[in-house]
Each structure stands twice: as C-alpha cells, then as structure tokens.
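Take a look at chain A:
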Amino acid sequence: MLVNQFLVLGAVLFSIGVYGVLARRNGVLVLMSIELILNAVNINLVALGALQGASGAVTGQVFALFVITIAAAEVGVGLAIVLLIYRNRASVDLDEVDLMKG
Partner candidate 1 sequence: MESLDDSALSLAVFVPLVVAAAMLLVPRENETAHKLMALGATLATFAVGMLILARFDYGASDQLQFRVDAPWIDVINSRYLLGVDGISLPLLVLSMFVCVLVVVYSWNHFPEPHNPKAFLILILVLETGMNGTFVAQDLILFFVFFEVVLLPMYFMIGVWGGEQRQYAAIKFFLFTLFGSALMILSFLALYFSGGQTFSIQELVAVAADNIPRSTQLIIFGGLFMGFAIKVPMFPFHTWLPDAHTQAPTQGSVILAAILLKLGTYGFIRIAIPILPEAAMAWAPVIGGLAVVGIIYGALGCLAQSDMKRLIAFSSVAHMGFVMLGIATLTDFGINAAVFGMVAHGLITGMLFFVAGSVKDRFHTLELSRLGGLLLQAPRMGWILGFCAMASLGLPGLAGFWGEFPAILAAYSPAEGLSEALFRTYMVIAALGTVLAAGYLLWMLQRAAFGTPKPEFAEAPIADMHWPEYVAWVPMLVLILVLGIFPGLLFGLTDGAVGNALSSFGAGG
Partner candidate 2 sequence: MLENAWVIPTLTFVSFWLILFFGKRLPGHGAEIGIGALGLAFVLSCVAVVQWVDRPATEVVPHGTSEEVHGEEEEEHGAAGGQRGEDRQVVATAVETGGHGEETPIRSAVERNVTWFTIGDVEVTAGTAVDGLTVVMLFTVTLISLLVHVFSTNYMHGDVRFTYFFAALSLFTTGMLLLVVSSSTLQALFGWELMGLCSFMLIGHWWEKAENSNAAMKAFLTTRTGDVGLLVGIVTLFFAAGQTFDIALINERALTGAIGHTALVVGAVGLFIGVIGKSAQFPLHTWLPDAMAGPTPVSALIHAATMVVAGVYLVARLYGVFWEAFDIGAGGVNPIAVVGGITVLIAAALAFVQDDIKKVLAYSTVSQLGYMVMALGVGAWTAGIFHLFTHAFFKGLLFLGAGSVSHAVHSFDMKADMGGLRKYMPTTFVTFLIGSVALAGLFPLAGFWSKDEILVGAAENGYPVFELVGIVGAFLTAAYMTRCVYLTFFGEYRGHAHPHESPRPITIPLMVLAVFSVGAGLLNAPGVEKFFEITENRVFLLAGVEHHSFEVFPAVVSTVVVLAAIAFAYLLFFERRLPRGLTRRNALARSGYTLLTNKYYLDHLYTGVIVGSVKGAIARAAYWFNQKVIDGVVNAVGIAARRSGDWTYRHIDQAVVDGAVNGAGFGAEGFGGILRTIQTGRVQQYAALLFGAATVLALGLIIFV
C-alpha cells in the first residue's frame, strides 16, 4: 500500500491549509484553507482506514463522509458570518476585525 504517500499528501494539504488560515487576510480564502485541512483529514481517514482492513476501511470512509457533510454545514455558517461582516463593514479583511482585544 502506498499509505505513506497518502499520509504525506495529507500532511502537505494540512500544512497548506494551516498556512492559508494563518496568512490569508481575506475571510473567504481562510474558509477555503480550512476546507483544505478537512480534506487532508479525509485523505488520512480513508487511507489509514484502508490500512486497517475491511472493517477499518468502512469506518474510515464513514468518518470521512461525516466530515464532508458537516464541513459543508460549517462552511455554510461560515459564509453567512463572513457575509454579515461584509454587509456591516464592506470588507472581509480579517485584520480589520479587532474591535475587541486585551
């Protein structure tokens, strides 16, 4: 099995996602970066599940499905929030959202 390659792919995706979350200033791009992390998770789940034999493979895939579903819901909520920000501020630059600190 090419598990290691999948894991590396997952790790790379994860890292890119994390980088995006931390570095992008645009709210929407941050949301997309989070999706990248979740996809890294999905790859891991499926790949590692497959490593565990039949029962493990199913479990991994089911888990991945749950993640995909919930991620969708999550992104929906997230977009709503970002939209709200945009509506009130006419910007989605996250650096500007710092009314509260300290």
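We adopt the following convention: contacts are C-beta pairs under 8 Å (C-beta built on N, C-alpha and C of every residue); 3 or more make two chains touch, one makes a residue touch a chain; residues count from 1.
Picked so that all candidates are chains of the complex that A comes from, given by their letters.
Source: prediction; values computed, not measured.
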Candidate from this complex that touches chain A, chosen among 1 or 2: 2
Interfacial residue positions of chain A with respect to candidate 2 in the complex: 18, 21-23, 25, 30, 94-95, 97-102
